[in-house]
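Rest of the complex left out; these chains stay put.
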């Protein structure tokens, strides 16, 4: 089983900036933890980051060839990108959305989500550990679905 | 470590009704799984269900005496109860909100949440397995917070 | 055929208060009329009243064991209770909603109804006689549905 | 006692079209049933149908000369016609509004009603049988009002 992880805009700055909000772990440390967790679960994981909406759309479009499931943190594009929503709809990959912070505690425009209605489920506010829970949920989902 | 789990209105009907939406597990089966999982984590868990908003408010108000953390699925009260929000604000228990279904795929009035902004984080759309992930997250959070 | 009738909050005060709006019949007189009408139709009827949203939710949840159809006047909870809506959705009882007064002549917040979209039909503005019409409609519906 | 029944736009197509939504009875069959019911109640009934808002306004304006009460299903004009509302306000005929389908289960623009606030009461979602209930309610109302 192969899992793709897509990190959206500004997430490459994690750990160095606003640690009060986003924690002190860098993106590569988060990816490292995910890979460690993946090994214990016997799955492979590939992580990517992009600031470009179009690039994320392209990655999702090609996703079925490479992955059995997707974890996505669309960051700011959560609230503005219908293109990412359409891409997720176009492919039939089971996907889980992750947010590091509890977006319900933030500005009103972060309450609107184009992505949440088209994914399997959402995990928000639980920090980097949320990615690991998403991986558990994805493995659980795929195993339950396959005979 | 002791964890309280509060199930909101209509959840006592789980398994028997609308299995297409809410799954085929009954509430007692879900609670059983949670207790099994709790034993492997070395924590104790207590589960409750109520159709009464006032009773849930009272349970939360007394929660600090009995629990180190809370898992709550407020069901329909998620969208209408400021009293439950105020109760959660009044106590300092780390709390995780769980929804069985992906509420973002449902009616507009289910998009409003009075609870989400005052909890640690939210897990939605991942079925009964979401409760187990919430328990993992709660243990992870308490261990990280304690020296 | 058994029919349950649920009267919502403040309806126990009927007849004594605001007769200009709600008429001069007391709740027990209305219930008496319903029972008389039921006898002529050869059905049994059971009436209940509660000020508690949670209690009404519980009664609906147990309704399938006891009734073949439901008449409900959710009063103020019509406009605020998603829990009652969810309870009605959870059981498969044919249900008719009744309002004594014409709620469309009243405040804007009484125009929102969480119950109307999940019931068979609605009768409003026809006073206590509306309950009797609801009973007729329920009998008509059940007879038409059964072979 | 004479009762007028006004059917609004597109209702002449009943029975032949969209039977899943509006039932399989044709308009003339519904009118026939109403006349049968009227005979048992000792009242006379006259039924009309028009696709023209202006014609319906004219019929209501002349209504007091011919009827003691009115049953109206304004269909699509329910949601757009202030002229029909004004006509009902201009005459002092007791009127009951009927809708075949439960309009609260349909599009948002069907939730707005210009007619509901100016009639005695509303019966919706109970199919053609709703017209018969409306006739019962009208007779009940007029008898109660006359000494």
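Just so it is clear, A, B, C and D label the chains in written order, and each chain counts residues from 1 on its own.
As a working rule, a residue touches a chain if its C-beta (ideal position, glycine included) is under 8 Å from a C-beta of that chain, and two chains touch if they have at least 3 such contacts.
Since we're looking at a predicted model, the values are computed, not measured.
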item	value
Full complex, copies of the single sequence (shown: 4)	12
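We adopt the following convention: only the chains that are shown with their structure count from here on.
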item	value
Length of the shortest touching-chain route, chain B through to chain D	2
Remaining chains grouped by touching, chain C not included: A, B | D
item	value
Superposition rotation for chain B onto chain C, Cα-based, multiple of 5°	120
Chain whose average C-alpha position is farthest from chain D's own	A
Centre-of-Cα separation between chain D and chain C, whole angstrom	23
Averaged-CA centre spacing for the pair chain C and chain A, given as whole angstrom	47
Where chain A touches two or more other chains at once, by residue number	none
Pairwise touch network: line, ring, star, complete, or other	line
Residue numbers on chain C that touch chain D, as the complex places them	96, 102, 104-105, 111, 113, 116-117, 119-126, 129-130, 133, 136-137, 140-141
Chain B residues touching chain C - in the complex, by the definition given at the top	8-10, 12-13, 17-18, 50-55, 75-77, 79-80, 109-110
Residues of chain C that touch chain B when the two form their complex	52-55, 57-58, 61, 80-83, 85-87, 89-91, 114
